[in-house]
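Only one protein chain is missing from this complex, and each of the others stays in its spot.
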Amino acid sequence: MCGIIGIYGNPEASNLAYLGLYAQQHRGQEGAGIVTIDDRGAHRHMGQGLVSDVFSNRKVVESLPGSRAIGHTRYSTTGGLDAKNVGPLLFNVQNQPVAIAHNGNLVNLKATRLRLQRDGAIFQTSTDTEIIIHLMARSNAKRMVDRTVDALSQVEGAYSLLILTPEGLIAARDPRGWRPFVIGRLGESWVFASETCALDLIGAQVLRDVQPGEVLQIDDDGLATVHQLPAQPLKHCIFEYVYFARPDSRIFGDNVDKMRRKLGITLADEAPAPGADITISVPDSSNTAALGYADRSGIRHEIGLIRNHYVGRSFIRPEQRLRDLTVKLKFNTVKGVLEDREVVIVDDSIVRGTTMRRLVRLLRQAGVKKVHVRIASPPIRHPCHFGLDFPTEQELIAGRDSVDQIREYLEADTLEYLSLDGLRNSMDRPGDQFCTACFSGDYPIVPEAGSDKQIFENSVAGAD
Amino acid sequence: MCGIIGIYGNPEASNLAYLGLYAQQHRGQEGAGIVTIDDRGAHRHMGQGLVSDVFSNRKVVESLPGSRAIGHTRYSTTGGLDAKNVGPLLFNVQNQPVAIAHNGNLVNLKATRLRLQRDGAIFQTSTDTEIIIHLMARSNAKRMVDRTVDALSQVEGAYSLLILTPEGLIAARDPRGWRPFVIGRLGESWVFASETCALDLIGAQVLRDVQPGEVLQIDDDGLATVHQLPAQPLKHCIFEYVYFARPDSRIFGDNVDKMRRKLGITLADEAPAPGADITISVPDSSNTAALGYADRSGIRHEIGLIRNHYVGRSFIRPEQRLRDLTVKLKFNTVKGVLEDREVVIVDDSIVRGTTMRRLVRLLRQAGVKKVHVRIASPPIRHPCHFGLDFPTEQELIAGRDSVDQIREYLEADTLEYLSLDGLRNSMDRPGDQFCTACFSGDYPIVPEAGSDKQIFENSVAGAD
Amino acid sequence: MCGIIGIYGNPEASNLAYLGLYAQQHRGQEGAGIVTIDDRGAHRHMGQGLVSDVFSNRKVVESLPGSRAIGHTRYSTTGGLDAKNVGPLLFNVQNQPVAIAHNGNLVNLKATRLRLQRDGAIFQTSTDTEIIIHLMARSNAKRMVDRTVDALSQVEGAYSLLILTPEGLIAARDPRGWRPFVIGRLGESWVFASETCALDLIGAQVLRDVQPGEVLQIDDDGLATVHQLPAQPLKHCIFEYVYFARPDSRIFGDNVDKMRRKLGITLADEAPAPGADITISVPDSSNTAALGYADRSGIRHEIGLIRNHYVGRSFIRPEQRLRDLTVKLKFNTVKGVLEDREVVIVDDSIVRGTTMRRLVRLLRQAGVKKVHVRIASPPIRHPCHFGLDFPTEQELIAGRDSVDQIREYLEADTLEYLSLDGLRNSMDRPGDQFCTACFSGDYPIVPEAGSDKQIFENSVAGAD
Partner (left out) sequence: MCGIIGIYGNPEASNLAYLGLYAQQHRGQEGAGIVTIDDRGAHRHMGQGLVSDVFSNRKVVESLPGSRAIGHTRYSTTGGLDAKNVGPLLFNVQNQPVAIAHNGNLVNLKATRLRLQRDGAIFQTSTDTEIIIHLMARSNAKRMVDRTVDALSQVEGAYSLLILTPEGLIAARDPRGWRPFVIGRLGESWVFASETCALDLIGAQVLRDVQPGEVLQIDDDGLATVHQLPAQPLKHCIFEYVYFARPDSRIFGDNVDKMRRKLGITLADEAPAPGADITISVPDSSNTAALGYADRSGIRHEIGLIRNHYVGRSFIRPEQRLRDLTVKLKFNTVKGVLEDREVVIVDDSIVRGTTMRRLVRLLRQAGVKKVHVRIASPPIRHPCHFGLDFPTEQELIAGRDSVDQIREYLEADTLEYLSLDGLRNSMDRPGDQFCTACFSGDYPIVPEAGSDKQIFENSVAGAD
């Protein structure tokens, strides 16, 4: 997953982009970057690590002049950890700088890539995003926004895109509306972001979503919708509500926090835990779902786990990891709360199961009598091809094991998940407007076999 | 405040010390260091910043050999931010390396310091701690532990001390027991720490507290209490319970979390908020007190503020700070929870009031109708001379303003503090066994006028 | 100017390349890089600064595995100081990694570049070298070496090229033989370098020059000359003998030191200094020419200037520069040698004249009575378009001033240059086999007006 931000028409563009990335740090912790374009050309700064590491001092941000900026926080999907894959990518197209920031993932690129290479295209990165640039470079259209439309007509998948050129700022969203994408205004200037929390931080007003299939451009004449791609059934990513988006954001038309609380309520209805003394959350991701569960079930909410705020970069020796140190460094148990209690621990989802297994042990060490694990979403059984970096089916615990096997692995007394229907029905809009492929295996676009990624990445390994 | 850790008789001593510092990171974020002593001499690594920054890779820890280590996380009280003031301090006494880690603060040193200088003592740091070393160096006793007793007989104030020498590991605590200090065992090895959470992390068992006034030594013959300093009335720092210690620690004989919940309960009794819809905390420091308040008052607990986990090192331009960005970067509001509600916000304490003022504004921006501020401790009116780094009376908002003036400054609808009696009576041991000087101005030791600190710091300014 | 190195078939390839770059450090101090290719793909490390800074520890070199390597030391001609312009450049052509290291400069690229961009080519760097790669990517030939021939048939200028691909190591030299380029053997492995001094350092035997116009490939079947480009009159850069190459190298068939001494001898014949007491050099560049002058003229050689070996990175405040500090930091005068003497100072060439002006002053301060400046090459009046980074005509002192004006500017008593005929006649091969454009303005290829460089560099400015 990634977070993107765009600013048009503000003298503090790079600084606002920095803050917008900061607010969306949860969408990608592997790298961050900002590109601005002014009369002198394009200006770029990017790096690996957190936004606050990459932009560790004011001077770096101030070295990016101009009133137009786009930014990107990276969470690798395709492309390796190579620094040059950190966005926004910057290219020279027809002697013009073109920068691109992309949230989502294109699929089924193999044929297009091979055709481009046969024509002499030289790829600079191992990202899916670069395909769009090569298609733009080969378009016969004159305006960059029309070249963008040409290019997007030849690809499919999930994308919320920001493209900055000397002509203006282009925004585009795939016809299924997979990833969130919002337009706002800050005084006279325009702001684009993955989530509304970025607009809140910089004090911008939310205007509307970039519409599914919309290609628009902002230039000095204002906003113009340039093109509407052919309609497709809506497929918003339901996992954004479950886990990914920030609880204080509003996406796909609803408050994340509100939806997450409803998941907790539905879970309490579907999977009660009659004898339990207290409900606890796994801070901070499942706080709201746990409160929903506690309220509905009447099982008192307590703070039994405290998250260590300094966990950042600590190293641990391999042999220590076996001793559950990883999770102990991240979470502290509050014995006074947990001792001799029967506890419901509510989490949003389970991917590999390793953390929950360690948490269950930690709870037992703190004297918990019984551990009831309740998950506010269905079992994740399938990888995502549209932007989430889930592992393969074999690595997803629910991809290979039954719920009872998982419970055994977790060493929990009971384990219950929210049902797929329960999840869908908790939504405020019709359930079929959501992509639930990671739970159901029902992919809106069937991905081709094999992976472009592998072909390319083997050929260039940076030692930088 | 500072956190200290000591390990004796473990081949992984430096690594355990590192983890012990890590667990006590909340006690000091300005610097960290570890000293080990083995047959080849003393080995030291220290630096400014977080434990994970100072010990940023395994090699640094592994470069500290030996089975005996002491560590220190620094939170400056006396001595400037100079790197050489970061503990543990390491000295050469009688051709022996002597390392010292100190939590607390000595007082009334002026005469002693002048006497020492007149005798030719050359001070290396601007810390209070170094006085002890000079007194040890001038003692006629033979064993280092006896020199330590000599030295401690000539100073007063708050100290939990670890002194590592080739002869063994010395631990000492001031007769009033101001700061927490605990002994544990990990297999055959000995562990000392400020708080039990450090023992928990490395899997050590809690044995007992270092007793107030006790001077003990661990050597290859085991633990021996070498000396008991003249008894004084106990004066545990009550603010450790209010804010400083980690909620999952046990100090002065009680669970911090449990005591903090009792403060919330007493606060609910003393200062109800009849019309309020929900109770929220300021995560993560006041979580437990807020739960106590919510439970007792029956006003539902909600998560209205979310703490940003990445806030660490972000820079903000001065003009932005005016726009409340500082607090917005640190906390996100959950509008769905807050909008159109009447809210009780419970915090543990107020020092300068700037953060709470910004939080109140943030709540209003999120649509809160009424804000009731409830503080789970009395107004802080006086500086601490025993280890807490409170500002001067003029900078303490309650040092200059009445509660009503503070309420006005905070722009809150109501503001109530826990009473001093309420605080004392919430404790499980008699209230007069606690130092409450920051609330009451009743200093167990009257500090001399002027400050040693100023005299010395002016004379040496490092450009390093 | 740049230095290049290539290794084929040696398990220590990256390490030998590092040493080869080190030996050729004088050919480029702005950046250095090495690329290796093995079965896993390409591996690259590069950076700005000296070879010893970029490859500051063994691990970096060892992280470049494989038995085939090319390396490059950079001295910017086209392309800005941007790190990504540091060679060897690495591209992905038809899903194969292709690395290229280039010494020289292509000219008259504008039309080709525009054509490529119109076809959708996306340029990654602002170097002339990248054109070759795009031409290769668009070739219909199958083997990379044949694509190279296709590409080189479409460009002109000066180039000694090394191209590393999974198919083998390609070497090519422009038909005029502008820059030196030598093949050597180290046991069973092959070595390519700009100068023989690189072969000497690693103990390789010199085999022969890469012939002007030759395109060859080394693969596991050995060396094969694949193509011979259409013949052109030879135009070796005569300035390599005057200043650029290392005195212990053998280039264009002759020892540099020997040729440089001949320049000193001819200079003594053309421009004697009858009353002078001693001859001194400007260490270390003009040592040999000065010895030649001293021997021929009979004016005793002395060491009057000593070069400071630590001058590397010293900073100087602007106002200090006015006080001749720059040259005083670099050179020390030996008063005992200089005082009350009449001195001939021999230098190899004068570019801007600032250093010589300061040296003359320094000599006067040391008590020299008369200063006779003798230059072992003609006045440099024209910029170089074939690889040397001379400034514009207006910045070249001899581009705007007469010899007498220069003498006045230098504050020298007399000033004489070697004549162009004297220079040509000192060579062991016919004088018309050399490019003397910087002295004569007689360019073997007339460069087009304007500069590709400017067009492109303005559009992308890195803040990295």
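Letters A, B and C mark the chains as written, and numbering starts fresh at 1 in each.
Operating definition for what follows: a residue touches a chain if its C-beta (ideal position, glycine included) is under 8 Å from a C-beta of that chain, and two chains touch if they have at least 3 such contacts.
It should be emphasised that the depicted structure is a prediction, and the values quoted were computed from it without experimental measurement.
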Contact list for the unshown chain, restricted to visible chains: B, C
Touch with the omitted chain, as defined above, among B:17, B:64 or B:398: B:64
Given C:25, C:48 or C:108, the one touching the chain that is not displayed: C:25
Residue among C:165, C:287 or C:349 that touches the chain left out of view: C:287
Sole residue of B:120, B:230 or B:274 that reaches the chain not shown, by the stated touch rule: B:120
Given C:207, C:223, C:329 or C:403, the one touching the chain that is not displayed: C:329
Residues in subunit C touching the chain absent from view: 15, 19, 22, 25-26, 29, 50-53, 55-58, 197, 200-201, 203, 246-248, 255, 257-258, 261, 283-284, 287-288, 291, 295, 300-303, 306-315, 317, 323, 325, 328-329, 332-337
Touching residues (missing chain, whole complex) on subunit B: 40-46, 60, 63-64, 90-97, 117-124, 133-134, 137-138, 455-456, 458-464
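One rule holds for everything that comes next: only the chains that are shown with their structure count from here on.
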Centre-most chain [mean C-alpha coordinates]: A
Separation of mean Cα positions, subunit B and subunit A [Å, integer]: 38
Subunit A-subunit C separation of Cα centroids, rounded to whole Å: 50
Approximate Å spacing (C-alpha centroids) for the pair subunit B, subunit C: 62
Overlap residues in subunit C, where contacts from two or more other chains coincide: none
